[in-house]
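A single protein chain has been omitted; all remaining protein chains appear in their positions.
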Amino acid sequence: MPIQHLTDSIPATNGRQPTLLVQDLAFHYPDGHEALKGVSLQVAPGEKVALVGPNGAGKSTLMLHLNGLLQGKGVVAVSGLPVEKQNLPLIRSKVGIVFQNPDDQLFSPTVFEDVAFGPLHMGLPEADVRARVARALAQVGMAGFEQRLSHHLSLGQKKRVAIATVLSMDPEILVLDEPSAGLDPRSRRALINLLRDLPQTMLVSTHDMMLVYELFPRTVIMDEGVVVADGATQELLHDAALLEAHGLERPYLVTVTTAG
Amino acid sequence: MHINVFDHYHEQTTAVHRLDPRVKVVVVVLFILSNALLPDGVWLAYALMGLLIWLAARAANLSMGFLVKRSLIVLPFLLAAITIPFTLPGTTILTFHVGQHALSMSDAGLIRFISIMVRSWLSVLAAIGLTATTPFPDLLHALRHLHVPRVLIAIISFMYRYLFVLADEALRLLRARESRSARSLAGKGGGSIWWRAQVAGSMIGQLLLRSLERSDRVYNAMLARGYRGELLTMTTHEMTSRDWWVGATAVTLLLLIQVGGHTFL
Partner (left out) sequence: MFMNPIFADVLWLHVPDGFLSPGIAIFCWALALLAVGLAVRNARETFDERLVPLAGVMAAFIFAGQMINFPVAGGTSGHLVGASLAAIVLGPWLGILVMTAVISLQGLLFQDGGLLVMGANILAMGVIPALVTYGLYRLVVARAWRTRLIAVAAFAWLSVMAAALFVALGLGFSGTSSFRLAVPAMLGIHALIGVGEALITVAALSFIMRTRPTLLAESAEAGGKGWIVGGVIVTLLVLLLSPLASSFPDGLEWVAEENGFIHTALDAPYQLLPDYTIPFFGETALSTIIAGIVGALIVAGLTIGVVRLLRTRRHA
């Protein structure tokens, strides 16, 4: 299949096109379970958005729609390009999804092969691929790990490499599913610093409210397949009733600062 | 928990480690083939083959102790050939009495038995040397360059990656079983055989379903990064003139030993 070039296929943008546009998205799994019941969401270029909500809210399901791995009813568009079959190769190079479990994300024997997978399958020449691998690994602080075997990495290292595997594709938006789950405090801290330094637009699902508080100016709360709140993190985190209604906890620090 | 015992690669930077993996694969396969082609009882030829291994092991900074220890894996199979000294016709050199039965060992049989053992052992040593000096991913690259079908290599490479993940999962299941049934710690286990088999079978069934789900997630992760049915790979190795020379020399030596083994050794 020929690789389309960015310039050919992007429709003319009128001013500030949202990087991500989701409108009335509904989806049910083959077993009939309705996981998304009309989700609407916009993410502007450069924005960093947290996506929170209890287990089973539909966060992961929503993420799978952003690059067409699942296709439900409604509209999903990335930088104005609708997520449809003929656009998928391009869409997938624009949306870098990092799945929750790095053992699913890292499917190649060596770190190099994994980080090279994306750019290679985008049809880039080998020299470019090498350059991108080097850059992506440097970005996540894993330079020099190219020949390491993925199964010899610690969980924290795996998560970093998993992020590098999509950074090497130079995506317009990074979509991370529970990036801090299972990390020890130091790896978690390193991950937070990494995410803070990355310039990309981000949509990050998490149960880690401290992470939300520290990194994301805006938060979207999902529950039972719909968006129940969308606004400034500061405000949402102070709305105790809202948080409680959706099984979320206010981070300790926020509680302290509010009280004091 | 990591299962690193599966990896027998010894990280070093010797000349053997740096050799192009294609050369190593071809030489080792030819070594094993010519080993199999040597006739029985050409001890000098076997010794020369062993010498090649010893030289390669020295150059690779591998201890013979390590090679020999790992090679014991073929030991049980020795039993498969144990009957040969007693069944092959030849001059009787030894007779055992077992009750009223007499077992006589023939010279030809003994020579053949020892030859089989030595040849098999040399082959295993060579194969161990290959995996000890070549990271497994490089081995796969070599096979790909040598035109082994891509699909197979890709499958083996995925298997290699998930071996560790699933073995960890299996160990967790085993540990959970152990902690739940104190009796099985003694190695006997409670219940009837069928009950015990059912416990193990359910664990395997569970592992199977989880593995199927995992393969779906892995497939999704591949699609997300642009996979469209064809796995692309990069050319990771270039043959240098040194690689060619080493390969040619090794093949020549093997040929000489082979010729010698069939004529005058």
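General remarks:
A and B label the chains in the order they appear, each numbered from 1.
Criterion: a residue touches a chain if its C-beta (ideal position, glycine included) is under 8 Å from a C-beta of that chain, and two chains touch if they have at least 3 such contacts.
Remember, it's a predicted structure, so these values are computed and weren't measured experimentally.
Within the whole complex, touches from the chain that is not shown fall on B.
For the chain left out of this panel, the touching residue among B:Gln12, B:Ser63, B:Thr91 or B:Gln206 is B:Gln206. What chain B contributes to its contact with the hidden chain is residues 5-6, 8, 28-29, 32-33, 35-39, 69-74, 76-77, 80-81, 83-84, 86-88, 112, 116-117, 119-124, 127-128, 131, 136, 139, 149, 151-152, 154-163, 165-167, 169-171, 173-174, 184, 187-189, 193-194, 196-209, 211-212, 214-215, 218-219, 222, 227-229, 231, 258-259, 261-263.
Operating definition for what follows: only the chains that are shown with their structure count from here on.
By the touch rule above, chain A contacts chain B in their complex via residues 1, 64, 67, 69, 89, 92-93, 95, 97, 99, 101, 103-110, 113, 116-118, 120-122, 126, 129-130, 147, 149-152, 165-166, 169. On the side of chain B, the complex with chain A involves touching residues 2, 4, 7, 135-137, 140, 157-158, 160-162, 164-165, 214, 217-218, 220-228, 232-235.
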